[in-house]
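Quick notes on the structure that follows.
Here is chain A:
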Amino acid sequence: MANLKLTGVAKTYGGTVDVLKDINLDIKQGELIVFVGPSGCGKSTLLRMIAGLEKITGGTLEIDGQMVNDVPPAQRGIAMVFQSYALYPHMTVRDNMSFALKIAKKSPDEINAAVEKAAKMLQLGPYLDRLPKALSGGQRQRVAIGRSIVRDPKVYLFDEPLSNLDAALRVATRIEIAQLKESMPDSTMIYVTHDQVEAMTLATRIVVLANKGIAQVGTPLELYQTPNSEFVAQFIGSPAMNLLPGEIVETGAQTRIRMDAGGTAVSAVPTTDADRGLKVNVGVRPEDFVGTDSATDYIYEGKVDITEALGEVTLLYFEAQREDPVIGKLPGVHADLRGRTVKMTADPEKVHLFHDKRSLRYR
Partner candidate 1 sequence: QDLIVPVGEGAFTWDSYEAFAEEYDLTGQRLEITGPWTGDEKAKVDEVFRYFEEATGADVNYSGSDSFEQDIVISARSGSAPNLAVFPQPGLAADMARQGYLTPLPEGTGEWVAENFAAGDSWVDLGTYAGPDGEEHLYGIFYRVDLKSLVWYSPIAFDEAGYDVPETLEALKELTEDMADDGVTPWCIGLGSGAATGWPATDWVEDMMLRTQPPEVYDQWVTNEIPFDDPAVVGAIEEFGWFARNDDFVSGGSEAVATTDFRDSPGGLFALPPECMMHRQASFIPAFFPDNAEMGENIDFFYFPAYEEKDLGKPVLGAGTVFGITNPSDAASAMIEFLKLPVAHELWATQGAFLSAHAGLNPETYQTDTQRAQSEIIQDATTFRFDGSDLMPSEIGAGAFWSGMIDYVGGTDAEAVAAGIQSRWDGMK
Partner candidate 2 sequence: MDNIAGQKSGLSIVTNISVIALVLIWLVPTLGLLVSSFRERAQISETGWWRAMFPVEQAYRISPAADGAVQEGDLWVLSGNLFENEEGLGSGTVSGFGITSRAPGAAQPGQTYARYEVFVMEDGEQDDTNLEIAYPADGEPEFPAADEDGNEILTDPPPTFERSLTVQENGDFRYVDADEIDRAPSVYITANTPPEFTLDNYETILTSDNMDRAFINTLTVAIPATIIPILVAAFAAYALAWMNFSGRGLLIACVVGLLVVPLQIALVPLLTLHNQIGIGQSFLGVWLAHTAFGMPLAIYLLRNYMVGLPRDIIECAKVDGATDFQIFTRIVLPLSFPALASFSIFQFLWTWNDLLVAKVFLPSNSESWVMTVKIADDLLGSRGGDWGILAAAAFVSIAVPLLVFFSMQRFLVRGLLAGSVK
C-alpha cells in the first residue's frame, strides 16, 4: 500500500556529527527492503527517520508521493520493532500486544484473535499474562515482534528483530515473516539485520549502508554474485570474501591474473587491453575455493593454521595471525587438513576483480 521515496536524506546530530548523508532510495510497495551495514553506520537512525521518530535534517521522505518529513509517527501508518524492544513495562504481554489495537478501537474479539494468533506463532502462549520483567531476553524480543505483527500497518519497520532468538525459533520466525510478507503482498517492510541468512532469504532488495551513505542496492543474489565494491563483497557473505593481490596479465572475455604470492587466477570478468598490468585484488569467497594440485593454476597456496568444523562444512584459516586471514570453506569435516599446505583455485565465474576498491565489472 505504500511507496517510499527518500531523496537526499541526511542526519546530523547536534549540528556536527554527520551520521547519514544524501540517502536516495525508492522503495516500491510490497518490497521487503533489508538494511545491512557495519555496526554504527546509521541503520537504526535511518529506520527511525522513516518512522518519524528522528527529525530528518536534510532531504525529503515521501510516502505515497506525499512529503511526510513533518508528519508525526502515528499518522504514517507504520509499525516498528525496536532494537531495544521498548516494551511497556507496566503491561502484561497480552496488553503490550493489544495496545495498538485498543488505541485503534478494534473490537475485543478482533483484538483477541490477533493476539492469540501472534502468540501462537511466537510461542508466547504461556507468558501472555506475565509482565516483561519476568521474561527472558528472547521472550521479550518475541513480544516486541508480536506487537507489530498484530497490527496491520502500511509499512513494517524491524530493527534487528531476531537477534536474541535461538536458531530454531529464528528460522521459524524468519519463515513466518516471509509468509506474512507473502500473505500481504502489498505491505512494505523495512528490516535491519546483521544476519546474512536473514538478509539473503528475506530481502527483495538489500541496501548496504556504509560510510554515511549507500554502498549498493540490489537483490540478494546481485549483491552476492556481483558486488560493486570490495566493501560490499566482503560485507555480504560469511566468512567474508578473500581478497588477494595480483596483476592482470591477460585480458579479454576472460582475464588472467598473476598472483603476487604466486599462482595464477582466471576470472570471467571481461577486461580490455588497457587493463593489462593493472594491479588488482582478486576476490574469491571461501565457499568458492576448491582444492587443486595444479602447479600454476592455483589462486592461493598456504598452510592451514586453524580448522573450524561446523559439521556440514569446515573452515580453513590460512595465515590466521594476519588481521584478515584467508579463509576457505570446504563441505564436510576436514580436521586432518590442519597444518598442511594446500593449493586452492576457483571457477572463473566466481572470481571477482577489484581495482581501487571498485569491481572491475562495474567501472
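A word on the picks: all candidates are chains of the complex that A comes from, given by their letters.
Everything below uses one rule, namely that a residue touches a chain if its C-beta (ideal position, glycine included) is under 8 Å from a C-beta of that chain, and two chains touch if they have at least 3 such contacts; residues count from 1.
What you see is a predicted model, and the numbers here were worked out from it, not measured in a lab.
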| item | value |
| --- | --- |
| Of the listed candidates 1 or 2, the one touching chain A in this complex | 2 |
| Sites on chain A touched by candidate 2 in the complex | 48, 51-53, 72-74, 78-80, 82-90, 99-100, 103-104, 131-135, 137, 140, 147, 151, 164 |
